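These notes are about the structure you will find just below.
Excluded from the complex is one protein chain; the other protein chains are retained at their positions.
Chain IDs A and B follow the sequence of writing; residue 1 opens each chain.
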Amino acid sequence: MEPLGFFEIWAGVIGRFWPVWLCLAIIMGGSAVFKRKLNLYGRLYESPVGMIGLGIVLFWILTAIFPDVIATFDPLEQFGSIKRKPPGTIETSTGIASYFGGDNLGRDLFSRMVHGATFVLTVAPAATLVAYMVGITLGLPAGYFGGRADAILTFIANLVLAFPVILLFYLLVAPGVRETVIPNLMSGVFFAFPILFFGTLFYSRYATRPKLLAVQLGVTIVIGAWLYAGLVFDADPFGVVSLDPNELNIFAAVVFASSPGVFRIVRGLTMDIKTRDYVAAAQTRGERPWYIMLWEILPNARGPLIVDACLRIGYTTILLGTLGFFGLGLAPESPDWGSMINQTRGYIRIMPTIVLPQTIALAMLVLGLNLLADGLREQSLKD
Amino acid sequence: MLAFLARRLVVMLATMLALTFVVFSLINLEPNLRKLALEQNNTRMTDEAVDSWLEKNGYRRALIVRYGEWLGNTVTGDLGYSTRFRKPVVDILPERLGYTGILAFWVMITMVPSALIVGVLAGMREGSKTDRSLSILSIATTATPEYVSGIIFTVIFASWLGLLKGVAKAGDANFINFTLPVMTMSLYGMGYIARMTRASMAEVMTSQYIRTARLKGLSFRAIVVKHALRNALIAPFTVIMLQFPWLLTGVVIVEKLFNYKGFGWVLVEAADNNDIELLLACSIVSVAVVIVTQLISDIGYAYLNPRIRVK
Partner (left out) sequence: MAEPILEINNLSISFFTRAGEIPAVMDFSCKVMPGQAMGLVGESGCGKSTVALGIMRDLGTNGRIVGGTIRFRGEDLTNMSEAGLRKIRGSAISMVYQEPMASLNPAMKVGKQLMEVPIIHEGIAAAAARARALDMLGDVRLPDPARIMDAYPHQLSGGQQQRIVIAMALLTNPALLLMDEPTTALDVTVEAGIVDLVKNLGEKFGTSMLFISHNLGLILETCDRITVMYSGEAVETGTIKAIFDDMRHPYTQGLFRSIPLPSADKTAHPLIAIPGQLPLPHERPPGCNFGPRCAHFEAGKCDQRKLAMREPKGLAGHETRCIRTDEIDWNAPVAGDHTNEPIEHGGTVLRVKKLKKYYRVAANEIFGGTEARSVKANEEVSLEAREAETVAIVGESGCGKSTLARVLLGLETRTEGEVFLGDKEIGAVEIADRDTETVSSIQMVFQNPFDTLNPSHTVGAQIVRSLEKFGVGTSQAARRERMLELLDLVKLPREFERRMPRQLSGGQKQRIGIARAFAGSPKLVVADEPVSALDVSVQAAVTELLVDIQRSSRTTMLFISHDLSIVRYLSDRIVVMYLGHVVEQGTTDQVFAPPYHPYTEALLSAVPIADTSVVKKHIVLEGDIPSAMNPPPGCPFQTRCPRKHLVTDGRCESEMPPMRKIADGHIIKCHLSDEHLESMEPVISLAS
């Protein structure tokens, strides 16, 4: 059969993304109409850079939500007829066009790229979130109290930051490490932080209202314990939450690598904000330190933290790609962009386009996150 | 100043010790040792044989004792034997470091000046068209990791245009050979430094003393060169120095990507082949590079910023 021409390919690809376009139109159109009521998020619509960034990020988030609707093939199935073939080749057994061609094993690149979004956009934000919990829970007291504990924590954070990332991953995400308890231990510690964080958050504020507090703590502990059991011990009684050992390993390593950065920025912000009069006012009315940290200081650090989180998700995406590029930790058939780059890059000479979908997808997502962060920073400074 | 240096040196040593100990323990994990035993003897060895081999070769002693022993050897210049290259580590590393040194040199030479120029140009008139386009450009380059840009460049320059080579031969520093790896690395790092410089420059340009200079009747060029630059370069200086850990990662990626057999390539080989002593040696080198650059950055910062120096 005749392969598709250039325009047919792009018409097809754009058509496949229909659920993304639909949702994108609803979300961005709706937000633009109500932008006055949406604070910082709304003001993003006044910055072209921020809006483009947001558009790109939303595009990939939505793609990550609907991979099965968008993808044309199963991402793992191999077809001999599209193996290392150029974009637009028709797969003979099904008669469906392979928009971007097939990879070195004959798997459809377009479908793999679409499915790759799901992996990146689950792991990167989740790992960043956990890293934030760790960084905040340690950075707040370090910045607030200062002293010896701060000096030691800062020393450790600098230690981790001084470590070349690639070496860290070669040491932490290796099959040898996976056979030990280290990943479980690390994730055991890291996943305890969110529970600790929310527990302290509610307790520090609502200790005077026991009924409300009991409900909040109950919910925190039940949800926390459930996730904790599923993620750390792979023992979710309902069988909903589970993580492969290698995924757990990657997750723990990524959190480990990015929490010192969060720690540093939170500590710096805390040291700045704690000199404000409203913190002194809270102290003079007898507030406890954790209330002050979590309810007086943290909310006012949110601007820089949100911007940093966007950048950090982007950086984590790059990191995950690096892992894939070195073939570290991920299953070989996994459709993540880094592994795809690693597996296809040897065939550039035969078929140059074979590496492009995954590289461009990765660069585009990171670019979107960076533009979004830039737009957010610009808009939040305009107050 | 001396007290400051002494304190920094103590912290440096402590960091070194802590990091090497962590690396040592991670590399000497039980599964790695067993793998080593199997590789060194024959892969169908029984568990008992593995145990006795490990016992015989002293791998069963307490970790801290072995770390002490390794530390002693390292200090005296004995870095052990590489199982992958079947040579003493001391014979491998200097040559490979040299290759990487040349690569890193070219990267720094191209990256730092261009990043500073881009940053200063963008930051000196905040909000101008130049600023906006240069900023977007820097964001775009920071958003493109080496393994993406390197591949895209290879596709364009090597596969389609056929101008440059997609592989780089170590020890042969010429234009065709070096352009792609150097370009890939410096572009990625450039964006970051340029953005820092821009932010710093933009902040300095809005400060009161720049207004003072302007109202003294200085020309824009004199203001930028005499008053703004030095203050604006204090913050990026630290950033540039802290780029070294990143440069190491970049080196590893680029060397793998272009099959350039330098230090990064050795590190990957050592890690992939469970070459314990070579990997340890690579780790110390990396950590040492990072820590020494941090020290230089502290001293340089103190030099640039008189407020710190006098304290």
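Note that a contact is a pair of C-beta atoms (placed from the backbone, for glycine too) under 8 Å apart; a residue touches a chain by one contact, two chains touch by 3 or more.
A quick note: this is a predicted structure, and the numbers were derived from the prediction, not measured.
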Chain not shown: contacting residue from B:T20, B:S82, B:N231 or B:S286: B:N231
Among A:V69, A:A281 or A:I350, contact with the omitted chain is made only by A:A281
Touch rule applied to chain A and the missing chain gives residues 46, 146-148, 150-152, 155, 208-209, 276-278, 280-288, 295-296, 299-300, 302, 383
Tell me which stretches of chain B touch the chain missing from the display. 7, 10-11, 127, 207-209, 211-219, 222, 226-227, 230-231, 234, 304-307, 310
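Keep this in mind: only the chains that are shown with their structure count from here on.
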Taking the mean of the CA coordinates per chain, how far is chain A from chain B in Å? 25
Which chain A residues qualify as touching chain B in the complex? 49, 155, 158-159, 161-167, 170-172, 174-177, 179-180, 182, 314, 318, 321-322, 325-326, 338, 341, 345, 348-349, 352-353, 355-356, 359-360, 362-363, 366-367, 369-371, 374
Can you list the chain B residues touching chain A in their complex? 11, 14-15, 18-19, 23, 26-27, 29-32, 35, 135-136, 139-140, 142-145, 147-149, 151-152, 154-155, 158-160, 166, 245-246, 248-249, 252-253, 256-257, 267-268, 271, 274, 279, 282-283, 286-287, 290-291, 294
